[in-house]
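In this view, the complex is presented without one of its protein chains, the others remaining in place.
Per-chain residue numbering starts at 1, and chain names A and B are given in the order in which the chains are listed.
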Amino acid sequence: MGQVLEFVNIYKAFPGVQALQDVSFRADGGKVTALMGENGAGKSTLLKILSGDLRPDRGHVSFNGEVKHFMSPHQSLNSGISVIYQERQLINSMNVMENIFLEDMPGNKLGIINRSELKRRTQEIIDAFGLPIRPTDIVGNLSVAHQQMVEIMKAYRRDSAVIAFDEPTAPLTDKEITILFKLIRQLREQGRIILYVSHRIAEIFQITDEIVVLKDGRLVRTFNTPETTERELVRAMVGRDIGDTYANLKRNDKIGEALLEVKNLVTDYVHDVSFTLRRGEILGFAGLIGAGRTEVARAIFGVDPVHSGEIKLEGETVRFKSPRDAIARGIMLCPEDRKEQGLILQRSIRDNVTMPVLSQLRKGIFLDRKSETALAKEAVRKYSIRTPSVEMQVMQLSGGNQQKTILGRWTSEKIETKILILDEPTKGIDVGTKAEVYQMICDFAKQGIGVIFISSELTEVLNVSDNIIVMHNGHITGRVSRAEATEENVLEMAMRI
Amino acid sequence: MRAVFSQFIKSKTFTLIVLLVVVVVFFQVTSPGSSFLSPANIKNILDSMVIYILFAIGSGMLIISGYIDLSPGFIGVFAGIMVGSLLGNGIPWYISAVLTIAAGALFGLFNAFLVDVLRIQAFIATLATGSFIAKGIAMIITDGKVLNITDPTIVWIGTGKLPGGIPVAIVISLVLIIVFGIILAKTKFGRTIYLCGGNVTAAKFAGLNPRKLTYILFAINGALGALAGVIYSGRMLIANFTSTSNYTFPAITAAILGGISFGGGSGGMLGCFLGLLIINSFNNGLTLLGVTPYWQSVFSGVLLLLALTFDYISIRNRMRIKPAKVH
Partner (left out) sequence: MDKNKTIGKIVGNKNFVMVAVWVFVLIVFTVISRNYLTPGNIKNMFNTAFNTGMLAVGLSCLLISGMIDLSTGYMAMLGGIIVALLLQERIPWVPALLITLAVGAVVGLINAFFVNVLNFPSFISTLAVGTALYGVALVITKSQIIPINNEFFWGLGSNTIFKVIPVPFLITAVLMLIYGYILQRTRFGRRMYIVGGNQQAARLAGINPKKITTVLFVNNSCIACLVGALVAARMRMGSPSSNIGSDLDAITAAVLGGVSFMGGTGGMSSAFIGVMLLTCFKNGLIIIGLGTYYQTVATGALLIAALTIDYFRERSRLRSLKSGAIERLDVHR
């Protein structure tokens, strides 16, 4: 086959930042080439140039020797290139078959759609994947994991010579990940060119042949996957030796008395959940996606109504009707979906940090800009948020810095946090920042805060938490301490009925 | 210092001021006897802006928080009828006025109910409340007849002048827009409007109360609409069922022209005011030049488009976010 995709001397700048600087590499057919790097390293920009969404300032893409200057996604698709973005590009109100064949529905020359062919071909694809989805299911009603698979099926349908995946496994359960990897291997056998962007090092070793590492917009090294180690990769991405992330954590060894007692909690989504969180404890919640952990958090935080059961904070029974109530009592949530639920993207860092404490930042009836700015600056300093100013719009920050902004909101000096619920805090964050976040979590524990740490990445939940609760389908299916927990027994509990 | 200046040049406010200056200069030069900037004419311009200002305040705040409200004009119609009926029945002016404004607030709360509890889209909900219910009730009460307003105080509010010659109505509207402008820009309440408009879920998760805010803002808009209706009837000395109904769209348009964008991104009362000033000065100038009302319509449409074009050119090089969708 011998297909080749080349990036040649790509330069791309945005106001204030040089996103890509002289990046050149090639990806061959019949291989899976990984693209790794910290947030802001330039991976997404590169993919956007590949898909025709952006145009490089200098340099070009070349496919099988032919220079390509894509002026639109349309042209890139026509050349046989399919990019699967991290944010699903689906139409939620339409069904599966219409989404899979979005821009290319089978039909006659007049444009009339051949419904039966549409359904038949969709079913073929679904069968090839082996998923319990029907072509007529409305995409908006599917689970997030299934929605992601529909997105992947869309690319598969295109039969593209080049397929690029951007963090495809984030919303998937293990079952779907296995299906996806089987598919990727199949595509590789067929000689296609596959690009794979991910932060999950374990997966990189599982599925890729070559690794290209970007740092600060430049290509630093390429590796042959079987010949390298995790440590080497991390060192290339971060520029320094992180060492053994978990072993180096400075943990809290003073766990105090019971802080939060949840008894027989029942909501629309969880059944009979009971647990205790103690002062200074990091309580991990492990499980597959959809296990109900986020829903427990929402119930505690006052978002979802509680049907029955009891929640006691410091010995006192509480009933929160809204997040406002929970926050007033010292319970804070960093939501799972940082961008949709955690931040107001168009506003500045300052606005986002001061949100819950505006009443305390006043001079008379007016807001005191000076104290607001001071508060925000303190958060920036404390968490090393990389930004030229606190007035920067949050949407321009990287994922890691956005997460830090939310943490800054809940830990300023004007607010008394007793319990911090972190829901997937390291999602979409690079290795270097992840290590920072783990230490921050331990630091919170040291201050006597009770931390609920929800994560679908087994490794981090097991290694950071003091104790772990495992959930499946809205029920608690297991409890272990860090000492007793292994990936195998926790996984088994996560899948237990 | 230079940084502040260059940022100002790029800002929306600057664009508006430039546009205003262009309009003013043009008409000052072309109007007969340079009467455009005469005190009498300036008073005319401000006079014509009164009702629009009152509508723009409430609607502007609602747009920032993500809702569109088409009802204030119709609430004004209702208010004119209600205050007329109450006065006609001998009820003292202050009670009549207060009751009417309270009724306006009630309509606003009803709007909020439709939008918040029944999840009806604001465009339809407020259209229904306004053009059907408020105006409809007004029509039923009057049975198509026109009411006369004779109460001296109400008439004074509509037409009277304070010592110094400034009409009361202008003072009321200017004071209100300044007050709300300050509230919007500098208080926690104002900030909450921008935050909830930007992302209502994130606001809720951070401890704000978007629901309460919605009710408050709709109520304010309803009350302001009613106030406008009272002033209008006082001024016209009659209350009928079309009075202020056509003032809503232009007010909203001027607010958006002034930079208020859906979804908490930007905008404030100053922009609203400048937008209204530009449009009303323009119309006034055309009248001075003897342009028939027919052509005025054409010109205002064209003016609006020109203003939007100018806006587009001046922000093309700036980083901009996509405006959030309206509900």
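We take it that a contact is a pair of C-beta atoms (placed from the backbone, for glycine too) under 8 Å apart; a residue touches a chain by one contact, two chains touch by 3 or more.
Everything numeric here is computed off the predicted structure, so don't read it as measured data.
Peer 1: Quick one: which of B:K43, B:K161 or B:R211 touches the chain that's been left out?
Peer 2: B:R211
Peer 1: Thinking of the whole complex, not just what is shown, which of B:T201, B:S266 or B:T287 touches the missing chain?
Peer 2: Final answer for the missing-chain contact: B:T201.
Peer 1: Based on the whole complex, identify which of A:N78, A:T229 or A:S308 touches the chain you can't see.
Peer 2: A:N78
Peer 1: Hey, which of B:L37, B:L127 or B:I238 is the one touching the hidden chain?
Peer 2: B:L127
Peer 1: Against the chain that's been left off, what residues of chain B make contact? List them.
Peer 2: 66-67, 114-115, 118-125, 127-129, 131-133, 135-137, 139-140, 143-144, 200-201, 204, 210-211, 249, 253, 256-257, 262, 292-302, 304-305, 308-309, 312, 323, 325-327
Peer 1: For chain A, which residues lie in contact with the unshown chain of the complex?
Peer 2: Where chain A meets the chain not shown: residues 51, 53, 72-74, 76-78, 83, 85, 89-94, 98, 102-103, 105, 107, 110-113, 115, 141-143, 146, 269, 290, 295, 304, 473-474.
Going forward, only the chains that are shown with their structure count from here on.
Peer 1: Mind checking the centre-to-centre distance between chain A and chain B? Centres are C-alpha means, answer in whole Å.
Peer 2: One centre to the other, that is 44 Å.
Peer 1: Quick one: in the complex, what on chain A touches chain B?
Peer 2: 15, 301, 303, 322-324, 327-328, 333, 335, 340-347, 351, 355-356, 358-359, 362, 365-367, 393, 395, 409
Peer 1: Residue numbers of chain B touching chain A in their complex, please.
Peer 2: 186-188, 191-192, 194-195, 198-199, 201-209, 263-265, 319, 321, 324
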